[in-house]
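Just one protein chain is left out here, and the rest sit where they should.
In order of appearance the chains are A, B and C, and numbering begins at 1 in each one.
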Amino acid sequence: MSIAHSQNLNVLLQEIEGIQLTFHNPRRLRADIAAEALPALLALLRGRASYVHLSAISCVDWIDDNQFELVYHLWSYETSVLISAHIRVPRDPGIYLSVFDIYTPAAFFERDIHEMFGLYFEGSPDMSKFILTEWNGPPPMRKDFDSEKWVMETFSWQQYHPDWLQELEQQGGGIVSTPESIRAGNRPMENKS
Amino acid sequence: MRPENYQAVNHPPSHEFELNFGPNHPGIEGNFALKVKLQGDIVVEARTDAGYLHRGFEKLMEDRLWIQNIALVPRICVPDPVPMEVCYSLAVEDLANIEVPERAQWIRVLQLELSRIAAHLFFFGGHAATTGMYTPMYWGVADRDLLLDLFEELTGGRIYSIYNLPGGVRQDVPEGFLQRVSDTLDYIDGRLKDYDNLFFTNQIFVKRARGVGTINQQQALDWSVTGPNLRACGLEFDVRRDDPYLIYPQLDFDIPTEQAGDALARTLVRRLEMVESIRIIRQVIKALPDIKGPLRTPIPNPLAWRVPAGESYARVESSKGEVAYYVVSNGGEKPYRVHIRGPSAMHAVQVLEKLAVGSRLEDIAQTIFSLDACPPEVDR
Amino acid sequence: MKKSDLDKVKIKQIPAQKRTNPFANVFDEFVGFCRSRSMFMLHYCTGCGAIELPPAMTSRFDMERLGIQPMVSPRQADILLITGYVSIKTLKRVILTYEQMAAPKYVIGICSCTVNGGMYWQSYATAKKLDEYFPVDLYIAGCMPRPEAVIEGLQQLMQKIKANEANSWKQYYKNYDYFLGNQQHLFGNNWQTPTDVIGEAETYQLAGPNTLGEHTKILQSVQTPLKPLEMKL
Partner (left out) sequence: MKISLKSKKAPAINHSDSGSLLNPLKNLQFLVRKPITEPLQPRLASLNYRGFHLNDWQACVGCASCQKICDNAAISMVEIPSLPNDPVKGIRNHRPAIDYGRCCWCALCVDICPSSSLSLSREYVHTCDQQHIDSYFILPDPNGMHQQHFGKGWQKTEHSDLLSLTRTAMAELEPEKRVDNFDEIVDGFTPEQAVLEASRCVQCGMCHDSCPTHMHAPEYIRAIWNGDAEEAVRQIYRSNPFAHTCGRVCTRRCETACSIGIRGEPIAIRWLKRYAMDAVSHERIKEIVNENFTAKSSGKKIAIIGAGPAGLTAAFDLVRSGHKVEVFEALAHAGGMTRFGIPDYRLPFDSLQQDIDIITSLGVKIHTHCRIGKNKRMSTLQKNYDAVILAIGLQQGRQTRIKNSEHRHVYRAVDLLQKISLGEKFDLSHSVAVIGGGNVAMDIARSLARMQKQQYGKIQITLTALEQQQHFMADPEEIKEALEEGIIIKDSCGPQSCEIDSNGKLIGLKTWKVTSIFDENNRFAPQYDEQDEVVHNCEAVVEAIGQYSDTSLLGTELTEKLEWNRGRLQVDENGRTSESWLWSAGDCVNGPDVVHAVADGHKVAASIEQQLQLKTK
């Protein structure tokens, strides 16, 4: 990115209040702003700073802070810089504004986030289910949904008992630790001695 | 045998009717569905119905070690798995501040480009079959298999290579491998003319695909179209050049574009990209023997590897478009959050729903295939 | 019904029966031979293993040598190839498809995921054991199996069909209650398909003591007449 562009951008971004900029590397710029200021920032970036490509909107569930973090990844074909605009919204009630009117592709990402995290976007054209149309559980990407626990309660596994295992069991051997016990953090050797 | 209480399906009285296009339909790519509302054979409204291949990758990745995820990511896009591995590795390397040895970078480029050719050959076969031409399908799939043989030799697996680890690659290039790559490329290079005769300049196909599913430049930008589909609209953008990764800045390659933005242009861009990929691989073959050094920057014991807290957004150009991984670490031994931005999600949902409206039912298959969307990547 | 109760149900395998009449035997063998030599494989890519099917079908590995061809419609297909993981959403369609296929029909489960969950064993979105939902004739190991392995598996299946041993489809009728129970466990008690499996079982004279049970009772109590398909746009 040329210096001229960078200065231009800096001047432009001064218009947004309370913005914090950090360069991770010359092509990755992180912007932290308040949630209310985001639409203004996006409108500015798209309208006046050539950031026309919305690469993605990512959602991170910071359950300890009781917040969702939304990250808008914007790319400028002209300056070759990716701006990641970070905002935090409260996990409860989990409502935010749609930026569909600024970036059309936001509709897809917002729908996806709504489905996976349960974060509702007001003004988004479609908030209906898409991938999980036949899922009745909680939004699965939330940190408080334990996929493995759900699976263990819902499904059963193969009960293998091949000949070699039967033979070993007759000799006094057999399975000493299943992968599930290891995952639960038990070290089976400990109890033996 | 019908149940006793069976009732025949009643069509709505209007001349509008609805059709489930997929998931089990020869005109659809993979396990994916499109619900369309038709007036005659003109599509009035279209809604994609995804999720048939949903596995919840992003959730699974939060519950696996940084290294274990390497086995998981190639499964996200089955026809073109290498960019997924490389992109994830790049993101983790960026987070953990690992420098990848140069030799490993070249080998990664070799894989990426081989994978691109393989994916385009597969695409070409599939697209031809939807157009009703079966010979190109047989050819494309069989020639792709030669590339899979190369993958098998290099990585130990035909499709899922699981060959890139954060820090580098897992094994060295086998002896005589580069020569075999070179021979295979010569063969495929020679075959391109046959493909042209049979498919790309075949008037049956050209006339069939021209003007189908046209995207103009403004729409392409508005809808976040990427990859070959963007370049088919005359916009010259390629992550490899504009947001470079690995050793792409040292390589000499062109970015083919077409102007029309229709199904034909998209197909032709892919055809031209194969040539560019062959060019890149030839440069790698020439340079790789002189690049010595380790293959992998050692990482700590993977069972107890903590990646420093932070975030990283890595992008890679796959055969379908821009693949990006947004990886967040909270300093733990597992990723806190991985968001996968696949190009197909945009193409198969956003773009397809818009392009389908107003087109004829029989053009939908053309549109889907020319967009080269990959359903498993949409569903994740 | 609880999941644990369902696990206790054991399915007896039906051994290949030879008829007493030697002419009938010869006829059976002839039929088996013909069936094994002309198989149509349903063209439905349920999971990632499907990527190895095009190579297997096309010129390099050429399964048409064995008389196997892809078929797009379930009504005409003989083989249902489950290529890897089935998400719960897909599983519903797969069961619909399976019930629509005409007997004799054969199911092959390829990849790890069809056996014990595979890579996605902890995923909330995929079903883990295919044999809980409908009977499976053959498994092919691999993640994913190479085309050669797929073809080897298909040859195995041909052998089985020839010997009249591939009778898993009869299991579905004989133990419909068990399979339906598992389906209901996953999809809810409102689950129903357009196919009248119980009626078919009676027609084929395959209804046994396990065809009807508590699960079919639930089905009969919730079964509603089919309505025209509705689509919300």
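Simple rule for what comes next: contacts are C-beta pairs under 8 Å (C-beta built on N, C-alpha and C of every residue); 3 or more make two chains touch, one makes a residue touch a chain.
This is a predicted model, so every value here is computed, not measured.
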item	value
Neighbouring displayed chains - absent chain, whole complex	A, B, C
Of C:83, C:97, C:112 or C:126, the one touching the omitted chain in the full complex	C:112
Residue, one of B:20, B:182 or B:202, that touches the chain absent here	B:202
Hidden partner chain, residues of chain C it touches	13, 59-62, 65, 112, 114-119, 121-122, 131, 135-143, 145-146, 148-149, 151-153, 155-156, 160, 168
Touching residues on chain A - with respect to the absent chain	158, 160-165, 168, 171-180, 182-183, 187-190, 193
Residues belonging to chain B that touch the chain removed from view	64-65, 67-72, 102, 135, 142, 149, 152-153, 155-157, 160, 162, 168-172, 174, 194, 196-198, 200-204, 206-207, 250-252, 254, 256, 264, 268, 271-272, 275-276, 279, 282-283, 286-287, 291, 294-296, 298-306
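The criterion applied here is as follows: only the chains that are shown with their structure count from here on.
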item	value
Chain centroid nearest the full-protein CA centroid	B
Longest centre-to-centre distance from chain A, chain (CA-based)	C
Pair of chains whose C-beta contact count is the highest in the structure	B-C
Interchain centroid distance [CA atoms averaged], chain A/chain B, Å	22
Distance from the mean Cα position of chain C to that of chain B, given in whole angstrom	31
Chain A, residues touching no fewer than two other chains	132-134, 140, 145, 147-148
Chain B residues counted as touching two or more neighbouring chains	51, 54, 56, 59-60, 63, 379
Touch list for chain C against partner chain B, complex	42-48, 50-52, 54-55, 58-60, 72, 74, 85, 87, 89-90, 93, 97, 119-120, 122-126, 143-144, 146, 194, 196, 199-200, 203, 223, 225-229, 231, 233
Chain C-facing residues of chain A, complex	132-137, 140, 145, 147-148, 150-151, 153-159
Chain A residues touching chain B - in the complex, by the definition given at the top	24, 27-28, 30, 52-56, 58-61, 71, 73, 75, 77, 80, 82, 84, 103-105, 107-108, 112, 116, 130-134, 140-141, 145, 147-148
